[in-house]
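For this depiction, one protein chain was excluded, whereas all remaining protein chains were kept in their positions.
Let's look at subunit A:
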Amino acid sequence: MDTTNCFHCGNEIIKKDEVLFDEKKFCCNGCKTVYEIFSNNDMSCYYDFQASPGATPLDIKGKYDFLDDEKIVTKLLEFEENSTHIVSLYIPHIHCSSCIWILENLQKLQPGINTSQVNFPEKKVRINYNPEATNLKQIVERLCAIGYEPYISLDNYDEVKKVVDRSLIYKIGVAFFCFGNIMLLSFPEYFEVQEFWINQYRGFFRWLIFAISLPTFFYSASGYYVSAYKSIKSKMLNIDIPIALGIVIMFIRSTVDIIFDYGQGFFDSMAGLIFFMLLGKLFQQKTYNFLSFERDYKSYFPIAITKILNDKTEIPVQIYDIKKGDRLLIRNQELIPVDGILISDTAAIDYSFVTGEAVAIEKKSGDKIFAGGKQVGKVIEMEVLFSVSQSYLTQLWSNDVFQKKVDIKHKTITDRISRYFTPALLGLSVVSFLYWIFIDTDTAFNVFTAILIVACPCALALTAPFTLGNVLRIMGRRKLYLKNATVIEQLAKVDTIVFDKTGTITTNKKTSITYEGEMLNDFDLKLLNSALRGSNHPLSRRLYEFIPRKEIREPSYFEEIIGKGIYATFDENTIKLGSSQFLQHMSENTHKKTKVHVEINGIYKGSYVFNNQYRAGLEQLFEKLSKKYKLIILSGDNDGERRILEKMLPEKTILVFNQKPEQKLDFIENLQKEGHNVMMVGDGLNDAGALAKSNIGISISENVNVFSPACDGILDASMFDRIAFFMNFSKNAMKTIYMSFGLSLLYNVVGLSFAVTGNLLPIVAAIIMPLSTVTIVSFVTIMSNLFARNFKK
C-alpha cells in the first residue's frame, strides 16, 4: 500500500505534506490540530465510532467578527434569558455517529456550554450556553477549530419560527383509536348469532360504537370535507368529493340503521377507511429535512460584512444596513453582497454563482463589480453603489416566477381520473335508485346508500400516495431527492430536457492536461511557449496557461491553419502543433480525446492530452436520452466548447451559448409556449430563474448538503449518468398507478354488484374495504420495487 489516508479526515496524504503526530499520520496541520484538541480533552473516542470522520478546519480569521454585534446575535438566538441562551446552528459536515458524539460533548471543549443536542436528519446542533461564561463567537470559532464550521447566512437572520404541523399525526392517532375500538365492539354482531346474550346488549354496543365513531367522523375526516367543498366551489371535481360523500352517507345511513334497529351500520368500515386514507397521506409526505428546496439568494449571502469607517477602523455591519457610499472590505472567498466600485488596484472575481463561468474575472480599480461575485485572492476594498435590495442579482428574484406557488401548476393523476369517476358513480346510484323505487322504496334507499358507500374510492385514493411515496423513497436512496410526490408525475410527462453546461454536464474540477511522449527540454519548451503565444485558439490558450513559462522569442514565420494547427519557424528551428492529420502522425486511439501534438524540427515529440472535464457517462446518457427527449444545452459561457460538444453529443442536441440568467428563463418560457414539458437540469444561481420557470427544475450538486437554488429536486452529482434511469422509473411509476387503478376499479365492480342488487351487508363491506387496501398497497409496493431493479446498468 503506497497511499495512506489521513487519520482524521480520511483524505489521501500527499507525501511531502505528511504530518506525523502521536504515531498517526495526518494530511495537514489542521487535521493534526483537531486530533490534538480531542486527545488533550480525553475525547479520542471520536475516532472509535467511525474511521476518519473529521473535516479539515478552514482558516476563518475575522470571518465571524460580526458575532460580536449583539443585535445580530439576538436575531440568531432561539431563546434568550439572563443566564441561558439557546442557539441552533446548521452544520453541513454532520454525517456520522462520531459527529453526533463530539457535538453532544461540546461542553468538555468549551466551558460555558451547558448542553448540546444534535438533530441528525436536519444536520443541526442546538446549543444551550451560559452567556456570562462564553459567547456565540467563541462557540462558533471553537466549532470551526474542530472542523465543524456552522453555516450562517442571511437566511438565518430573517428566519421566522416554523410552526410544525402535526395535525395529520393526531388525526391518524384518533382514527386508529376509533377504528380499533369499533372493530372490537362490532365483532359479536359479525357472527349474527341470535343468542339471548347478544340480543340483550345489542343496543348498548351499537350506541357505544356510534359514540366512538364521532371523533373520526368530525375530526379525523375533516380534511376531506374541506377539500371537497373547495373543489365544488372551484368547479373542479377531485377525488375528495366521492370520498367525503361516501363518509357522510355511511355515517348517516348507519345512524339511521341503529335508530330504527335495522342493523349495526357501517361504522367499522367508515373508521377503517378514514384511517387507511390518512395513512396513505402520511406515507406520501416523505421529506428530506436536511435539504431545502426553497432557497433564494439569502441562503448564499453572508449575514454581515466588514465595513471600513473613515478613521480606518473595521467594524462588522449587517448586510441590510449597508448604504450607498459605504466602504466595504472583502476577504478571500467572501461573497460580494452589493453592487459597487472597486477601490483596490486589482481583484479577481469569481462569478460562477451568477453566470456559471468558472474562470475568475480580473477587475481593475474603478471597475464596477456586481453582487454575487466571490473575491479570490487577497483582501479588496470596494465602495457601495446600491443597497442589497437594489442590486442586480437580487432584482432577479423580483421576477414573477419566484412568487408563484408550485402546487397550482398542474392537476394530479387521481384528480383527472376522478373527473370521470365521480359523475359515473353519481349516475349509477341515481339510476339504480330510480329502478328500485318502482319495486320497493325501502330497498331503493338501501341500494342508493350502499352504492355510495361501497364505491367510496378508498383503494383509488390510496393508489397514488402509496406508489409515489414508495418511488420517492427509492429515488432518495438512489440520491435523487425530490421535493414532493407530485414531482414524479411531472417527471413522467417531460419531453424536453435542458441542461446547463458549466457545473452541470461538466465537473467543477479544473481541466487537467497531461503530456504523453518524449520529454521536452528547456529549448523545446521555449519554442512551444513562443508559438502558442501567437495563437487565439482556446486549446492554445489553455495549453499556454499550463506549460511552464520560458523566455519568449519572436517567430520569423508564423501561420495558423484554422481547424488544424500552428506552424512556426524560429531562425533554423521549426515547430508544428496541432491535430494528428496536420502533423501526419497517426497514433492509435485519438478518437474523442482532445490532443495537441507537437513536432519540433521534423521530429514527432508527443502530445498534450486535454482530459475533458465533462462528467463521466455524459455521452452514453445523451445517447440514451436523445431517443426519447429533445435535448438542449443552455450555457452562460461563450461558445468555445461548441466544437467539442458537437463531436461528443448526439446530432440533434441543440447548443445555445452566451445566455444570461434572464435569457435562460425566457428560453424556457418560449419552449413551454411551444407546448413542451420542460425539465431543466442546472446548478448555481445563474440557473435559478430557469429552474423555477421550467415544469421541473433539478439541481445538480456535488455535495447535497451544500447549496442549490430553489428547485423541485436535487440530484447528487455522482448519479448524473443515471438521469435516464430516473426518467424511465417515473414513467414506470405512472404505469403502476394505472394498473392498480384497474385493480381497484375491479374491487369497486365487485362491491357494486352486491350493492345494486341490494345485498350489501355490513360484514361484506368490512371485508372488502381492508382487503382491497392491502392488495393495492402490496401490489404497488412490489411493482415499484421491481421497476427499481433496472437501476444497475
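Just so we're on the same page, a contact is a pair of C-beta atoms (placed from the backbone, for glycine too) under 8 Å apart; a residue touches a chain by one contact, two chains touch by 3 or more; residues count from 1.
As a convention for this text, contacts and distances are computed from a predicted model.
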item: Which of "2-oxoacid:acceptor oxidoreductase subunit alpha", "Cobalt/nickel transport system permease protein", "Cytochrome oxidase maturation protein Cbb3" or "Probable glycine dehydrogenase (decarboxylating) subunit 2" matches, in UniProt, the chain that is not displayed; value: "Cytochrome oxidase maturation protein Cbb3"
item: Touch with the omitted chain, as defined above, among A:37, A:77, A:144 or A:208; value: A:208
item: Option from A:100, A:547, A:648 or A:719 whose C-beta touches the chain left out; value: A:100
item: Which of A:39, A:119 or A:412 contacts the chain that the document leaves out; value: A:119
item: Candidate in contact with the missing chain, chosen from A:173, A:476 or A:650; value: A:173
item: Missing-chain contacts mapped onto subunit A; value: 45, 48-49, 97, 100-101, 104, 117-122, 164, 166, 169-170, 173-174, 177, 180-181, 184-185, 201, 204, 208, 212
